[in-house]
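One structure is given here, and the rest of the page talks about it.
What you see is the complex with one protein chain gone and the rest in place.
So, chain A:
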Amino acid sequence: MKDPAWRAGRSLIPGALAICFLLAVIGGSIASLLALSGSANPFRLLADPYIQRVTSFTLLQAGLSTLVSVVIAIPVARALHRRRFPGRGFFIRLFGICLVLPTLVAVLGIIQIHGKNGWLNHILGYFSLDAGHYLYGLGGILLAHVFFNMPLVARGLLQSLEAVPAESWRLAQQLDMTPLQSFRLIEWPALRSALPGLAGLVLMLCFTSFVVVLALGGGPKATTTEVAIYQALRFDFDIPTAVALALIQIMLCGGAALLLLGRGHNPESELALNRKLRAPLPDGRFARWFDGAFLLIAAGLVLPPLAAVAVGGMNDRLPEVLQDPAFYRAAATSLAVALPAGMLALTLGTAILFTSRHLAIRLYRTRSARLVENTGALILVVPPFVLATGLFILLRGYTDIFSMGPFLVVVINGCMALPFVLRVVGPAFHQIGNERDRLCRSLDLRGMNRFRLAEWPVLRRPIALALALSTTLSFGDFGVIALFGSQDFTTLPLYIFRSMGAYRMDQAAVAALVLILLSFVIFQLIERGLGGRKHA
């Protein structure tokens, strides 16, 4: 009898199907857009002054946002690494919240703090000061992007600082290094290995940032490629311009992705909050002030908008919103879109991981395995609007836009969440492969038995986390829905956006608070319900 494990073909099928699906989505949409631009050569449009202005603004805001995020994040990460103070864990958790907070909600919080009638201007008003209108335009975009990305970078850097072995610090003490020397010899090398990847990620997030620029960008002067694609499609239906912008966008994101892929990525997803050892550095008054100042800056940046979301939602519009049937329809629609999208992401992710693991541990094709997984993350490089519009054009002969909207939102949100699934589930998947595959094969653990006894106990929690993450991401997402939303197809974020557009800020704030609470409930239900109680 032949060893079934060597029937390689069968184990390659799931991943191959998932990759084909992705490539069909990406290739099909780009091809249909290119076909429709017809005689108008999108490449010639690259010389168009409007497109050039948009491109240079995109580069400018992304570059500045990344720079400011990194410059603040380095001292903040060092301070969090070196200091133990009450609320440190809370601080780190707040940073985590910034990463998962629906963008639109955060933007609303930022407007409530920094807007013309925001808290900050009110407080300054008591002292007869006026900060002016700094929120709309480049300033506001920078502020919002730093709000999202500084915590991301700081957490990433903190992780690599905590990975420095304790012996390095003991050695530094033994050799009597000055703080500057130990920074140069110990901390900086650790930070430097993580920085390009983090910077690449932030660049990419700023290139593709949509809501922030849509809400805070002012007119044609402060528009990025992502928003310009949306405008070209939604208002002008100008396909050639959209395609030209999409090509630029793909190049920008591709460049940022190279930064990301060039470096070995950090498979660790959990951050240790209570590591015993911290940098035992000789500590002067200046160092304490320096660390304290940056922690204050970080707190001042992150805390108020979060507080505004929590407090701002408790206004007198609350009963009115809670009696609005449109609000409930929007919430139900959001859920109806988010769950299938999360399932799609999880299905694609596990299929890809199944095949890449087979390639890596049975066939020793580690490079092919890496390639398969990286293809799964390829989707990040293509703007969602390009995918949505391309698919729409591709399929419009078969059905009408109203029935297609929900389908497209599910497919694209699902694809967009795929990289998260790969990151969250991947390490556990490969760990089982490396540690248990030979044991399972020698004991003839196959099929359901293998799943039940070997895979599920280990995969359960990461899978639950991945599904919770991708579902809540989709639940709070305001992207493709902006293109396909209508009176009959409105999600909660679109409801909030419409309220903001009509200057009903209180109504938006209530809905935003509910959105957060619902996201939290969904996340907990999936993570606890599917993942089970925490056990050792």
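Heads up, the rule we're going with is that a contact is a pair of C-beta atoms (placed from the backbone, for glycine too) under 8 Å apart; a residue touches a chain by one contact, two chains touch by 3 or more; residues count from 1.
Keep this in mind: contacts and distances are computed from a predicted model.
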{"item": "Hidden chain of the complex, named as in its UniProt record, picked from \"Thiamine transport system ATP-binding protein\", \"GntR family transcriptional regulator\", \"Glycosyl transferase\" or \"NADH-quinone oxidoreductase subunit B\"", "value": "\"Thiamine transport system ATP-binding protein\""}
{"item": "Contact with the hidden chain (one of A:I123, A:L439 or A:V521)", "value": "A:L439"}
{"item": "Candidate in contact with the missing chain, chosen from A:G87, A:G284, A:P457 or A:G529", "value": "A:P457"}
{"item": "Hidden partner interface residues of chain A, rising order", "value": "1-6, 364, 435-436, 438-439, 441-446, 448-450, 452-454, 457, 536"}
